[in-house]
Structures are given as C-alpha cells and as structure tokens.
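Heads up, one of the protein chains got dropped from this complex, but the rest are sitting where they should.
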Amino acid sequence: MEKNYAKPGEYTTLELMAVCGARAIKNGEVVFVGTGLPMIAAMLAKRTHAPRARIVYEAGFIDSNAIDIALSIADSRLGYRASAAIGLIETLGLLLQGGRVDVGFVGAAQIDEYGNINTTYIGDFEHPTVRLPGSGGGNDIVSSAKRIVIIMTHERRKMVKKLDYLTSPGFLTGPGAREKAGLLGGGPSLVVTNLCQMDFDPETKRIRLATIHPGVTLQQIMENTGFDLIIPEHVPATEPPTYEELAILRAIDPYGIYIPRPAQTSSS
Amino acid sequence: MEKNYAKPGEYTTLELMAVCGARAIKNGEVVFVGTGLPMIAAMLAKRTHAPRARIVYEAGFIDSNAIDIALSIADSRLGYRASAAIGLIETLGLLLQGGRVDVGFVGAAQIDEYGNINTTYIGDFEHPTVRLPGSGGGNDIVSSAKRIVIIMTHERRKMVKKLDYLTSPGFLTGPGAREKAGLLGGGPSLVVTNLCQMDFDPETKRIRLATIHPGVTLQQIMENTGFDLIIPEHVPATEPPTYEELAILRAIDPYGIYIPRPAQTSSS
Amino acid sequence: MLVEAPVEDKRITLKEAAKLIPDGAHLFWGGFGFQRPPMAFAHELVRQKKRNLTIYTCGSEMDIDILAGAYVASRFELAFFAIEGIGLAPNIQRRIREGAVQIEDYTNLAMALRFLGGALGVPFMPLKSMLGTDLLTKKRFREKKAEVITCPFTGEKVVLVPSVRPDFSIVHVSRVDKEGNAQIDGIKGEDVEGARAGKKVIVLAEEIVDTEFIRSQPDQTAIPNIYVDYVVECPWGAYPMMVYNYYDYDLEHIRMYYQQCKTEEGWQKYCEEYITGVEDHMEFLKKIGFERLLKLRAKKPFPY
Partner (left out) sequence: MLVEAPVEDKRITLKEAAKLIPDGAHLFWGGFGFQRPPMAFAHELVRQKKRNLTIYTCGSEMDIDILAGAYVASRFELAFFAIEGIGLAPNIQRRIREGAVQIEDYTNLAMALRFLGGALGVPFMPLKSMLGTDLLTKKRFREKKAEVITCPFTGEKVVLVPSVRPDFSIVHVSRVDKEGNAQIDGIKGEDVEGARAGKKVIVLAEEIVDTEFIRSQPDQTAIPNIYVDYVVECPWGAYPMMVYNYYDYDLEHIRMYYQQCKTEEGWQKYCEEYITGVEDHMEFLKKIGFERLLKLRAKKPFPY
C-alpha cells in the first residue's frame, strides 16, 4: 500500500518530531516514556504500527492505555486500562534495571557528541546559572534501557562540545566506556530534533546525521550544532507524516496541550 | 485481684509451657511467631493480658486475629481480621530486620550455653545423621528481634556443650560477640522447656535457671542439661496456669492439635 | 471468653501533626509528581513557621516549591523537581540563587532504593544507575554520596547508595483506619518504602474508615499499623494536585501559582492569600470553594 504523505505546511515541526518518535517504537516492545512529546509518540505508535507496544511510566503505570493526555507521569489518567499500577521500584528497578525495557525516551537540555545528557545544571556546578529539574528517572532510563531515543530542540547551546553537568550516560568517552563503567543498557540510538534525526556511528559511538527534516538545510543543522557532527555522504530526507498519522496524532491531543494545532502555530 | 491457680494434675506440661510463652509477651508488643506452641502462646496472650499485642507470621500475615488453629505459617486461617497480608520481605525484612519486632519465638533441636541454636543438622555436616528443616526464618528472627523466646523439650542431647551446626545466633561466644559479628537484635532472653524456664546472665551471657516447673526437681533439670547451667541461690517455682488461662487455652485449641487435652494425655 | 483488643486511636489534627516536627528535622516526603503530595501538611508547616528542614523525596512539585519558598526547607535530597508539564519550580530556583536552598542530586531509582534500604534496616542498597556520570562524583553537602564497589560474585561494578532513615515520614493516602492501617489506590510511587523508612510516621488520608473494613481485606493494606505513629484525617489534602479515585488536579490553580511565583512578590502574595492568610486547611478549602472542588471529583470508571 502506498503511503499518503502530508505536504510541507500541512503539519508542524512538533508533529513531525512526534511521528519520528513513534516510528522508533517497534510492535511488541516495552517502551519507557515520560510526559510531553514522548507520551504522544508512544500513544501514536500504539494506534498505528505498534498496537502491542507496552508503555511504562515510571510512577508505576505499566502497559498503560490512556485515552486522555496526562500532565504528570504520576497522572491518574495513565492508569486507564493499564495492566498494573504499582510504584517506582517496580518500573525503574524490576522492569528497567531488570533488563526488560526495549526503548526509553528522554529529553535533554544539553547533549555532547557521545550522546551524554545534561538535565541538571546550566553553568558551573559551584555557581550555576540555571538549576534544571535534575535526573528524575532519566539517568536510570539511559543507564539501563536497551536503547534510548532523545527528543530535544536543536540549538548550538544545547548541542555542546562539553556538558556543564553529565546527568545521564551516553557513550561517555567513546567505544567501550559504558561497559567499563559497568552500565547495563545499550545507550543512545536516536536523537530527534526540530531539524533532523541523528544516530550513532557504530565504530566511534559519535553522533551522526541520519535524516534531514523537509525544508531544513544542512547549513542550518551545522550552524545549530556545537560539536563535530558526523555527516555521511548521502543523507536522506526525513519521511514526512502520513495523513493517517496526523489525523490520529490530532485526535490524541485534541486541545493541543503538547502539540499546538497547525492553525494555532502558523509561524512554525 | 488474687490469682486463681490451677493445681498439679489439672493442667499438662504443654499447657504450662504455652502459658509461660504467653506471659513473656507484653501488651502492645510486636510478636513474631511460627506455628505450634508459640502460636498458641501468642493467641493466649492476646486473649488475656496483652490484647494489643500484634502477631506477625513470616509468610506475610501482620497483626493476625486468627480464630482457628493453623497448621502452616502460610495458612489462610492466619489472614482472619489481619491488618495486612503481604509477603516475606515485608515481615522478615521491613518489620523484623527494620527493627520493629519486640519478641520472636523460635524452637530448637539443640541449644548451647550461649543460647545458640541448631535447626539444620544432627551429626557431622559432611555425613549428618538427621537433616532437620533448616533455618526457615529462624536465623532472621534470632538475628534481628529485640529479644527471643526459645521453646523446646529439655533433653541432654538437645542442651549441648557444642552444637552440630550453628543455625541461629544466640550470644555466640559470649559478651560482645553479637555486636562484633554485626547483629542487630538483642539475642535470646528466655528458654521455656518442659522442666523449667531459663534466662541469660547479663554478665556472662550464659544460660541461667530462672524458674522450676511445679513437680520438677533441680536434679532432673541438671541430668537433662548437657552444659553447665548457672543456678542462682534462690530459684522460684514457675507460676502455674490460672483457671482462666487454662479455659482460654483450651478454647483456642479445642481439638488438641498442638496441645492434647489433659484427658487425652493422662500420662503427662 | 475472647477479650477484644480496644482499638488504638492514633488520630490527631493536622495542626498537632505539624507541631511534632522540630526545626531542623529530616523528613521523607511522600507523593510522586501530581499524585498524592502532602500539600495540606506543607501549608501547615509554613503556617507554623518551621525552619531548616531536610526533605528526602524522589520527584516532587508545587508542594516542595512551597516549602522552599517559605524558607521551611533548606536542604533536599531528591531526583527531580519542577511543575511538571508547565515549567521549572519557581521558588526553589530563586532560593537556590539566594543560597537558601541546597540540593543533593540522586536518581529516582536511587532515592526509592535509599528509602527501601532504610526501611529494611540495611545501611546501603545496590544499583546500576549513576555509573560514569557526575551524579556519582559531584556532591553538595553529603560527606559520602555513593560508592562504587566490585561485586564479590561477578566482578562487575555496582553503586552503593546510603540508606535513609529520616526522623519523620509524611505520606498522604487514600484511606486509613484510626489504628493506622492505610490503603493506597492506584500507583504507590515510593510511598510504600518511604512510609517504612521514617523513625516516626504520620499518615494523612482522604478519609478515615472503620478498622473492620480494612481487616475484611488485609491484602489491600499498603501500610500496616505497626509502622504508623499518627493518623490525620485530611480530605482534599493533596489539592490542587490529585488523588487517584478521589479527585483530579486543578490545572487553573496550578498555572496561576506558577505564573504568580515567577516573582518573589507574586509568591509572597500567593502565600499570604492561600497559606498564611487562612486559619487552617478547612479555611483554605472554603476559600477555593465547594463548587470548584466538587467539579474535580473523579468520574467513575475513571480514576480522575
């Protein structure tokens, strides 16, 4: 069956990012997500190609089938038709650290070229400029899930040579470093931004450009990246959302809580 | 109010032992017991002087108010009007090792003069004569409860100079040894047998005769004890059961599952 | 012949409960995210002008932002704080910049295990997070934050985090009997472990139920009476956050809080209007309004 792709202007960048996130989930996988875009992405995946994906929220909701958008990972909305509602040690300890989570979604205030993540401080540790929310379960997820999808905004101050604080472990200093540190999980596998998708070079474990979003130039990406991005010879364009994906996406978040509707965001 | 004691011949030795066990429980205490005589003792205590005692069974029953006699510590009978029914880590870990159990009751196949207990092997470890049930939760209870009551039969082969196997820690090699080993609980405080009650000398931590059961001679006790028992100058007689205690006791175990009725055991 | 035990009555008022907390005390702080935070207790600590508390929690939000804003808490050991889905916690940000608040950072799993370790009576718990990161090495006020050891069985690296036994555990639950047997509907977050970690435990509940109701279904008890020292009846005690099966959050109020607290003046105004300016929790609820609260009630079969 031929795919019926939406045209530029018919979808927003946030919608494209949610679709990219959803496509990173395979059917039957155990998916660890937080609130925001990852939640929308996981809900979209379950309603399209991955109906048997099981969504876990660290507060204790397991195999959630929420039909309403939640503001908090502890939101009662996430308990709707869940397999189980337990607690943090269940989700972060027994499921995640126990090796049963296939893919974890996290955000980042900064990442470096090895996919290491900062969600704690901006500025010097002794005299920080901004205090961010901290690890939460982020470090746990990135430490132990089989693979990690990072969703974030693509800005030069966020894609940095050196993190202000290393909250969650990417490939640390490069090949073998995770294993040497004693980490269980597979590390980051995909970075979805508003400009492109990036993966990791299997040899060097450094971030590599994977696909460029429609309408974005390579120049734009390089200007907004503070580290040396690996750029392969041929970089395909990101597959746009289909009309079906967009329709489902807009039904998931009808009030535009996480993804403002195109009409509301004509500037995007 | 004057106590109305039963006369010799009106109660059995097992009944006296159950009464001794019950009296070792104070009102409001958290009591860790197993099946058999300790269960009967705890049920008696709750129905007499210690109505607020809270009985914990390691299988997971907490603050049990059973009205029927159970055969197993996991017996559903123990769930009747309990505060909670959870599991082993709750009872042995969070309650007991967490420091919340006042008194634990255990049995013993052998004890030595420091109150160390064997419930694992009789004979040499490499070629044992009898394999006993093992620690179960016994070692956990004796390691971590604030004090321990041991209930057992008084025989020379059971009150030994040297254990065949040290399953549960009494005072180990004497004063300071429990602390040095890193143990949390207070150690044994009372031994109830069919001949007498014994406690522990605070200085030497060795077993000391406390009270002699009505009709038993010192000679009998010494003949049936394989280690040097500390015998104070004045050893009172064990306070006999009251008629009230006996009536309640017989109502608790009406079919004589753990305490055969006097009529059925005229030889005792 | 059966002598029935008189049921022990551990009920006290919210005011009495807060009075038990001395300045400088260490508290396990229950609830997770928007779910069952002891909001009414936070308000009462502010009213009683408590100072210099150390708060242990996994992830908390408006509740601990209020404790920081009112200078009630000066130290936190935690994994996360924000007004989730809305923005950074405004008061804590400001107090950190002032130097009035210090944060020792762990992960959610590390904190939950630290509570479990405290509850279990062991001095540490093992985990496989924090390895290779600044969480392991950068410290604020703890002398020892975490240690890496080599497993004597497998040779692998394992992080040990120190157990926590705070002076008090504060948890807000669905229902409790007057003896302290508590049920928690929905997710438990880290409250099961946290409620067992404290040296003294105060359970606040949406409602007090008869002990026979609890005892007719003992496998529903999340916190047995043995752990619990005090019980406080505290309906709508997590408002404007949520309680599973009871009520939804009041998003409008939370957003108003967030906007207003972006400035110190705004926070002072909020605090005066909703916390110090009202006599107690009931007056606070009356100020919010009965009609508004009723609209937030959970609509079956949904737990929200």
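Chains: A, B and C, in written order; residue numbering restarts at 1 for each.
We adopt the following convention: a contact is a pair of C-beta atoms (placed from the backbone, for glycine too) under 8 Å apart; a residue touches a chain by one contact, two chains touch by 3 or more.
Remember, predicted model here, so these are calculated numbers, not experimental data.
Partner chains of the missing chain, restricted to those shown and counted over the full complex, are A, B, C.
Across A:14, A:95, A:207 or A:221, the single residue that touches the chain missing here is A:95. Among A:23, A:46 or A:77, the one in contact with the hidden chain is A:46.
The residue touching the chain not shown here, chosen from A:74, A:166, A:184 or A:207, is A:184. In the full complex, the hidden chain is touched by chain C at residues 117, 120-128, 144, 147, 149, 151-154, 156, 158, 160, 162, 185-187, 216, 218-219, 301.
Interface with the hidden chain, as seen from chain A, comprises residues 30, 46-48, 51-52, 54, 56, 61-63, 65, 67, 79, 81-86, 89, 93-95, 97-100, 144, 184, 247-248, 251. Annotation for chain B: contacts to the undisplayed chain at residues 35-36, 58-61, 68, 71-77, 79-80, 85-89, 92-93, 96-97, 116, 120, 125, 128, 130-140, 143-144, 165-169, 172, 177-178, 181-184, 257.
The rule is short, and it goes like this: only the chains that are shown with their structure count from here on.
Following the contact convention of this document, no chain is adjacent to both chain B and chain C. Of all chains, the one whose Cα centroid sits at the greatest distance from that of chain A is B. Centres computed as Cα averages put chain B at a distance of 40 Å from chain C. Chain A and chain B, compared by their mean Cα positions, are separated by 59 Å. Averaged C-alpha coordinates put the centre of chain A at 29 Å from the centre of chain C.
The multi-chain contact residues of chain A, meaning those touching 2 or more other chains, do not exist; every residue touches at most one other chain.
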